[in-house]
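Okay, structure first, notes after.
Every protein chain except one is present and positioned as in the full complex.
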Amino acid sequence: MKKTIILFASLLLIYSCDNEVDIISPVIDPSNFLAQTTPLPNSSKLVIEGVYDVLDGKDLLGDQVVVKWNRDRLSIFSGNNGGYLVLDGGYLDSVIFFIGYWRYATNTETGVASFYIPSDEGGVEIILGDTTATTIRFVGDYGVGNGLADRTLVLKFNRDFSQAVKQSEFDILAHRGGGRNSDYLGVSENSIEMINIAERFGSTGIEIDARLSKDGVPFLYHDSDINLRLCQKSLIWGQIEDFTWAQLRTLLTLRNGEKIPSLREALEFVLEETLLSVVWLDTKDVDVVNASIALLTEINDRAITMGRDLKIYLGIPAQDIFDAFAAYPGHQQIPSLVELTIDQVRQVDADIWAPRWTQGTQNSEVQQMHAEGRLAFCWTLDETSYIEEFINEGEFDGILTNYPTIVSYYHYIQQ
Amino acid sequence: MSKKLLLKTFLLQVFILCNFAFAQQLNFNENAFFYPHSFRSGQIISSLGLSTAKLPEDVVETDDVFRAPLFSYKLKYGLPENFLAEGGVETNLITFHFSAGPKWNYEDDKWGFSVGGDIAYWFGQLEQFGFDTKFTGWILYPNLSAGYRFNKFTLSLKSEVVLNLAETSTNGELEISNDLDFYNGWTIGVYLEQPLWKDNYVVIGIRSTFLKFYYPMWAAFSTFDRTFFIPEALFSFNF
Partner (left out) sequence: MKIKKILLALILYSFTAFGQVTDKPYTLTTEVGLGYSRYITTLDYDDLNKNGFSGTFRIMWNPEYLLSIGLETGYQYLYSIEMTNVDTEFGTSDFSASMVSVPIFLAIAMRVLPNLKIIAGSGMYLLYNNGSAFGDALESNQVSIGAHGGIAYTYPLNNLISIGGELQYSYYSKIQDQNISLQFVFIYQLLEW
C-alpha cells in the first residue's frame, strides 16, 4: 500500500509539469543613448537596405542577412532559425547607431543587440543619402537572454536587392495582426499593440479576425468562445457572441493585458498609424459580414482621399460566409478574398484567391487567376523549407504567415 | 471421535480451502502485458487499448476540447533465453505507427525488469479540408521497464528515449526531407494491471512525454523549436 501511494504521488509530480514558457524581455538602451542622436532621414534609410555578409556572428545569424527599413525600425532578417533583429537608430556626428534586440522566430531565444556604422565605412554616405555607397559595415555586439552584449557581430554590405525584388509587389502578410499568442511576442494577437509592431517583422500587410458582439459591434477576436488561450481569467465564460460590446470591453482582458479592439479602432489605426498596404479581414461569422463591409468600404474610401496605399479585403473562409457575401447587393464592387475554389472566386468576382498552402504551389491555378487580373495569396505557411520553395518555385502574390521574418528573408535575398 | 477421522476432516477442509484459494490466485505471467515478467517460448500476450493525450495549446490552438485518441494493439511473443519480440500498431485513422523490437526480461521474485529497443515506421495522410499532405518517418525507441507484483495487481514503470531517424513531408507537388533533431525527447509511463472481471485483465496507464515532435499531431504543422509536455492516459484490455 505504501509503495503504491509513493508511486502515485510521484506521478502527480510528473503531471504537475506544464508547457509554461519563460519569456525574457531584454532591457534595451537603459541609458537612453539614442535620445542624443538625430533620426535618419528617409533618403538615408534606402541606402542602408540590402544583402549583407555576416563576418562575425555566424552562429547567431548564418552567412548572410537581409537589412530592411520599415516604418520606424531597421529590421535584419536571417535564415538561421528564423532569426531577426529589430533596431531603433539615429546618428551622432557622422556615426550611425542602432540599438535593439535579436530573436529567433521559432523559439523564444533573444537578447540585446547594438551596432554602429563608422563614418568612414558608410556612415557619411548614408547620412547624405548617397545611393552609390557600397562600403557599409555594421560593427556591433549582442548578448543572450538578459546578459550583456559581449559577443561580436559584424555585417558587411554585399549587394542591393535585385531588380526583380525591387519591382516585385509581393505581399508579406502577418497572421492575426502580426503573430500569434503562442509566438510570445509580448503582445496579444488581434490587438492594436500587435498591429503596431507588425511592420517590424517585414510585413506589408496583416490578416485580422472579425466577430460581432450581441449588440452588433464588430471587434477583433479569433476564437468562438472566451478562453485562456486568448484572454486572462475573468468572470465571464462562454460563446463570445453571447455578450454585449460593453461587457466584453469591460470584463475581458487579452492575454498580455490589452483590451479587445473594435474593428473600427483597428482599421483606423492601420490607416492612420501604419504604412501597411493590405488588410485581409477574415470574417469568422456570417453575422459580421454586413458590418465588416460597411467599415471596410468607409476606410478604403478614406485611404483614397488621403493618398494612402491601403486596401482592405473582405476575407471569405467558408461556404456560409460566401453565400452571405454573394447575396449582398453590389458585392462585386467590394474588395474581397475567397479561400474556397477558383470557380467561387469568379462567381463573386473576388480580387484575390487564397487557398491553403498544403495543396502545393498550384502554379497553373495561380496563372489562371493572374490571367483574369486577380491576385493569389496562400495561407498559413510557416515551415521554413516550404517558404523557400514557395518563394523560389511558386507564383503566389503573397504569403500569409506567422513568421513574416522568415518570408522576408527568402523574398529579399532572391537574386 | 477418532483422531483419524478428525485428521481426515481437517485435511479435507484444507483441500477445499486450497482449491478455492488457488481458484482466486491471479496469474500475471499469463495475463500481464506491461509488467516485465518471463515468457515461455512461443507464449503470446496482446493488449488492445485506447489512449488520449492533452496536446499543447500552443500547437493545436484549442485550449482543451481537443483530445487526441489513439487506438493501439500490441503483442509480445516469447523467445528463448528470456528474450521476447514485441510489436504493435497505433492509429488515429489519419496516422499509422508500426513498431517492432526485442526485449530481454529478468524476473526476481516479485520484481521484473526489461530492457529493449523498438524501431517504428509511421505515416500520416490527409486529403480533405484543403490538405494534400503526407508525412512519413522513422523513429527509434530504446526503452527500460521495471515492475512490481502485488497480490492483486502489478505496477510497472516504462521509460523510453525517442530518437528521430528520418522524416519526409509532401504537400501538393512538393516533397521535403525535414531536418529534425536526432534527440526528440523521452517518455515515462506508469501502468496498473489487474483483473476487472473473471480472467479479463485491464491496464490503466498514465504516460508523460517530453518531446519536440509528437508524431500524432503532425497535421498541426508545429514549427516550435521547444520541448512540450504531453500527458497521455491509457485504458486497455489484455488477452
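Labels for the chains are A and B, by order of writing; each one numbers its residues from 1.
Just so we're on the same page, a residue touches a chain if its C-beta (ideal position, glycine included) is under 8 Å from a C-beta of that chain, and two chains touch if they have at least 3 such contacts.
If you're wondering where the values come from, they're calculated on a predicted model, not measured in any experiment.
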Of A:36, A:146, A:239 or A:319, which sits in contact with the chain we cannot see?
A:239
Can you work out which residue in A:250, A:319, A:367 or A:392 touches the chain that's missing from view?
A:250
Among the options A:227, A:347 or A:368, which residue touches the chain absent from this view?
A:227
Those residues of chain A which, in the complete complex, touch the missing chain:
1, 4, 214-215, 225, 227-228, 233-239, 242-244, 246-247, 249-251
Need a quick check: the contact residues on chain B for the chain that isn't drawn.
1, 5-6, 9, 12-13, 16-17, 20, 23, 54, 63-65, 67, 152-153, 194-198, 202, 204, 233
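Note that only the chains that are shown with their structure count from here on.
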For the pair chain A and chain B, the C-alpha centroid-to-centroid distance in angstrom is 43
Which of the residues in chain A end up touching chain B in this complex?
3-4, 7-8, 11, 14-15, 17-19, 21, 81, 104, 106-108, 180, 182, 223, 227-229, 355-362, 382-386, 389, 393, 402-403
Where on chain B is chain A touching in the complex?
56-59, 61-63, 130-133, 148, 150, 155, 157, 169, 171-174, 176, 178-179, 188, 190, 206, 208, 210, 221, 223-226, 228-229, 231
